[in-house]
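In this view, the complex is presented without one of its protein chains, the others remaining in place.
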Amino acid sequence: MNKKILATTSLAGCFGCHMSILDIDERILDLIELVEFNKSPIDDIKKFTKPVDIGIIEGGCCNSENVEILKYFRENCKILVSLGECAIMDGLPAMRNGIPIEECLREAYIDGPTVQENHEHIIPNDEELPVILDQVYPCHEIVKIDYFLPGCAPRADLIWNALYALITDSPMEMPYEVVKFD
Amino acid sequence: MENLENKIKINLDGKIIYARKGSTIVEAARENGIYIPTFCHFEGTDPKACCRICSVKINNRLMTSCTTPVTAGMEIESNTEELKDFRKSIVELLFVSGNHFCPTCEKSGNCELQALAYRFKMLVPRFPFSFPRKEADASNPKIIKEQNRCIACKRCIKTIHDEQGRHYFAYKNRGQHLEVVLDPVLGASISDALAKRAMENCPVGSILYKGKGFDQPIGTRKYDKQPIGSEIENQS
Partner (left out) sequence: MAEKSKINQILSKFENDETRLMDILLSINVMQGYISQKDMQDISVLLGISMAQVQETATFYHFISTTPRGKYNIYLDNSITAVMKGRAEVKEAFEQFCGTTFGKVSEEGMFGLYDTSCIGMNDQEPAAIINDKVFTNLTPYRVKHLVEDMRAGKSPNDLMYEDYGNGNNADPDVKAMVNNHIRKKSIILKDDYQPFSFLKTKLKEYTPERVVKEIEASNLRGRGGAGFPTGLKWRFGRRTDGKHRVIICNADEGEPGTFKDRVLLTEYPELIFEGMVVAAFATGSDIGLLYLRYEYKYLLRFLNRKLAEMRKKHFLGKDIAGIGDFDFDIRIQLGAGAYICGEESALIESLEGKRGEPRDKPPFPVEKGYLGYPTIVNNVETLATAVKILHHGAEWYAGFGTKDSLGTKLLSISGDCRYPGIYEVEWGTTIREILAMSGAADVQAIQVGGPSGMIIGMKDINNMDNSKLMKWYKPSGMMIAEKFFNRKLSYSDLPTGGSIMIFNNSRDLLGEVVMNFMDFFIEESCGSCSTCRNMPLIMKNKLQKILDGNGVSQDIYDLLNWGKVLKASRCGLGQTAGNPILSSIFHFRHLYEQRIQSLTQFDSGFDLEKATERAGKFVHKKPVFHHF
């Protein structure tokens, strides 16, 4: 059997979902038998080098770079999976949604109680920096997402069951205890 | 065999069950070990039928089962694919119309909205998120009223009042702008017991008793292991 190609990324996430992937413990040895990792923080491949079967997205989109990477994944992956609360419904970053972006930036760089020594009131705007979006967007409100695995972080068993089902084209087991939003 | 004298026969999803005269469909179902999901309905108070999730079909018409009394020979559809999907869509509607960030919520694991989402295996709401801007009101000495999480079910309005019947909680505005607010004057003197009861009666994490939270380890909370409704389905 050809190995399925896997890619992962973390957008506006905390890498907790990636940690949860590693939480599948010794099953990671089975996983390595079944898949080959392409672009992913796990192997530090920066650009896609071949067409990918399964792309796993952690985090929602809070800036222009997130959006562009998400679209890059969509173009290169046959299946896209939203992994975790942030990818699905923006999670904690979305607590800024509804607050005008100007207010957010001012709070972060000028008015906030933890701001120190920004006497010139600079809000970073270097060309190389991504631009923040008017709100955080869940991935499926930008590109088509095929599967959703909720949780903060998603239970390792949920990730394993889903990957196993996708890799082996078999139905997925979803016991009650593994589908949780926290 | 129990005494069937004061009972009437109804048909729920093709199954004949015996219901107490004068009971509502929800009560009759529960007494027979059948779970019909409810939000706004709260035992011991008049039903208000504002969440609509308990809707069943009678003669092909949608009726709220928390308000509709049983009648002899009534034929009720409840657990059909159509109604299950309808109920799931109500849960999804409530998720997208507020800001329900389960990972940071004190009520997570004990929340009925979340529990119903689990029961219906909601992975992602079918509707777009609206991310409304709402505030948390922490001005009361004992209670935080977290508007981001309120589903306007009226439970607190109906159950939390003083000896003179004055309501601590009430609706404000209408339609999209509807919210449940805590009376700033009366609320200032709310007793500890009542404040705690308000938190308990709230199906979500919108009413919080100050100074306490996250005290139950994950895995031991109400809906961590067993779906909501299983306590009814597993009775007898």
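Just so it is clear, A and B label the chains in written order, and each chain counts residues from 1 on its own.
Here is the rule we go by: a residue touches a chain if its C-beta (ideal position, glycine included) is under 8 Å from a C-beta of that chain, and two chains touch if they have at least 3 such contacts.
Quick caveat, the model's predicted, so the values are computed rather than measured.
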## Note on the structure
Of B:10, B:25, B:49 or B:144, the residue touching the omitted chain is B:49
### Summary
Out of B:17, B:74, B:94 or B:228, only one touches the absent chain, namely B:94
## Note on the structure
Full-complex touch with the removed chain, picking from B:33, B:128 or B:141, is B:128
### Message
What does the interface between chain A and the hidden chain look like in terms of residue numbers?
### Response
47, 64-65, 67-69, 71-72, 100-102, 105, 123-125, 127-128, 131-135, 137, 140-144
### Touching residues on chain B - with respect to the absent chain
39, 47-53, 55, 62, 64, 67-69, 86, 89-90, 93-94, 96-97, 126-128, 130, 151-152, 164-178, 181-186
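As a convention for this text, only the chains that are shown with their structure count from here on.
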### Query
So, what's the distance in Å between the C-alpha centres of chain B and chain A?
32
### Task
Report the residues of chain A in contact with chain B in the complex, numbered from low to high.
82, 85, 88-92, 94-95, 97-99, 135, 138, 140-141, 147-150, 152, 174, 176-177, 179-182
### Task
Sort out for me which residues of chain B touch chain A in the complex.
95, 99-105, 108-109, 114, 117-118, 121, 123-125, 128-129, 131-134, 218, 224-227
